[in-house]
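Below is the structure I would like to discuss, written out as structure tokens.
For this view, one protein chain was removed and the others were kept in their places.
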């Protein structure tokens, strides 16, 4: 289905009867054919959520017209609405420091065609992974962030990202705090991978914390970055078994497999417009 | 959501534009409020699948009227359609032999209110588990099936099930072949638990087969029973890790956990009308 | 291997060369045949751990003699040592409140012969599960614990447990705090099942906490009870996937499967003498 030319609507609004009928009526009245529809009601919030993807093959409206034509309906139902087109690939910047596993994993998936997105640049606070970027022919930018220069460097980083029309930032084991300017520039568009099963082991050195506590599973969590450290909406999580035989170094080594697969899955969901954020939680359509 | 008075439609038909709009129009035109809608298209079969559950609280049609009123639409779109009501609990017969783990597990879940269904009877080819049935106050019927008496006994069994208005049969580690008469009486209504990850290790003694092959995971599979042994539509499967240290007896012991949770999950999906069978495969709505 | 008459040694001591040789020398010099040996060194603590199980079939020492004969060696190496015999089944008291799933699960496993132990009594702060206990013919004791009576009731409970020669207590969803007197009477012999992936969601209502945080996995943790709430040594943990579609009630229902399998696995490890506690962590031999 990936190669179809489709439009996707991600909607949430107060629940009321007839919502699905109204939205699907809009699609079918313009000769759109729905290829995927998922709808969910959260009774505790009395809120309606829907993801709707339809083929544009015979659709009678131009892409540019759709948003305006939807407005009467979305206003009537107080809908929060995102409209996306499969033809507009996301432009994703990868932020790294020294660990290579998430970076290579994402680059290999991208090269294999598994991640429908563009990677205009790789950005780092170190020179360390420049050769890795160059191997894959992707521009590498070094921003030597320190405590004192963070805010100044971040302004330069945001300017670069804007210039390169980046819409998504992936912290692929980027070992620096992200500041408010960046977070405000990319709300719910910055994906982080935290190397624990959040909310366990927030903050620094989660594998050391896990070792100290003697847990029998380690985890990884991908979430959107918000102003509160490690508290943003969770997109995906996974765990694996460990034992008393595993040292901290073993946990670090084993955990890399989790980190890279969890981050890649979260990014895949993000670039396919499967994720909707509502009140610091995600609705993840399948 | 379990306690709502709802109706559920399970539909499949050739895919065409406007199907969701038509069906949801029927619901909203009679003041129904959709509580769950999941739709799926299988492009390889060009087939449309949908599960739709709506509240009957303000619905303007009586339950008895709904099927007839749906007919024009279902005919127009060549829809295969099942209509179910949450108020009509399934009547489930449990078939057992000697192993108690699936039986106790289902009885405990039922007592805890986790399985919305009635259990009018437990049936066995042995006397062995009569005390277990009696502990939970459920009528126990012994049918001493042998090779020679199978067909005759099965006729008596079907008669009993019909008399008790049973609509679902669960083979909770029932160690006898099910014959054609039973299968035809309960098409896609007989759930089995096979103690392997099908299609690996079809037939007898799957744990012995698994041990011989030296697999590192063992599995369990719940499927609907069809005329071909262990070949029916798969509803749910799961696996667990094992090692060279595990003897056949260990595999048997460990596998019980899989068998009971996989069977219970499949049965939960079945009694909640989440499963649709199409061409020897299942569509399992979430 | 379960039916063999065996002795098991659980040892930890400062690491030094020759430990395995010394211990195995003791066994072979008395015609014992080792059926399982696992050894582990924690380099961060410079500590040696070993579990050794040997057949008593041709062993030349009486069971009563073994401990005394081991003393010279254990003193020489400053060994902490536990000696267990497969012929001495553990006597396990089950503590419950209202939830039946862990209770029925353990009773069914016990009846099937999967848990080599005796269950002399079930104890509860409610009358609710008395019928369940009676179904399985196990004495049920009601201790109506309240805040004000806790310490007094607990003294009575400990007295009963001592009288019944109980050596292990299983909190099978027992909804009361365990006080110091009980903890001191059964050090590292009280198993709890906490319905979260510890250390996430310590304390009350972990499924509500999990729902609020929007996690994508829920967990369960079995640990030994210590004076600090939910902080004891972890024996076993597991998780399962959940989604935005799951309400708190769904998490509670789904979580029961985790709770019962995790607790049963931990208890199996405990009664088979596979668990060694060291500095608030467990070494779990396979």
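Going by the order they are written in, the chains are A, B and C; count residues from 1 in each one.
Everything that follows uses one rule, which is that a residue touches a chain if its C-beta (ideal position, glycine included) is under 8 Å from a C-beta of that chain, and two chains touch if they have at least 3 such contacts.
Remember, it's a predicted structure, so these values are computed and weren't measured experimentally.
Mapped onto chain C, contacts with the missing chain fall at residues 1, 15-21, 24-25, 27-28, 31-41, 43, 241, 286. On the side of chain A, touch with the chain left out of the figure occurs at residues 1-2, 99-101, 104-105, 107-109, 111-112, 114, 135-136, 243, 245, 247, 249, 253, 256-257, 261, 264, 286.
In the full complex, chain B touches the hidden chain at residues 40, 42-44, 49, 197-201, 213-217, 219, 233-239, 243-245, 247-248, 280-284.
Just so we're on the same page, only the chains that are shown with their structure count from here on.
Residue positions 1, 286 of chain B each touch two or more of the other chains.
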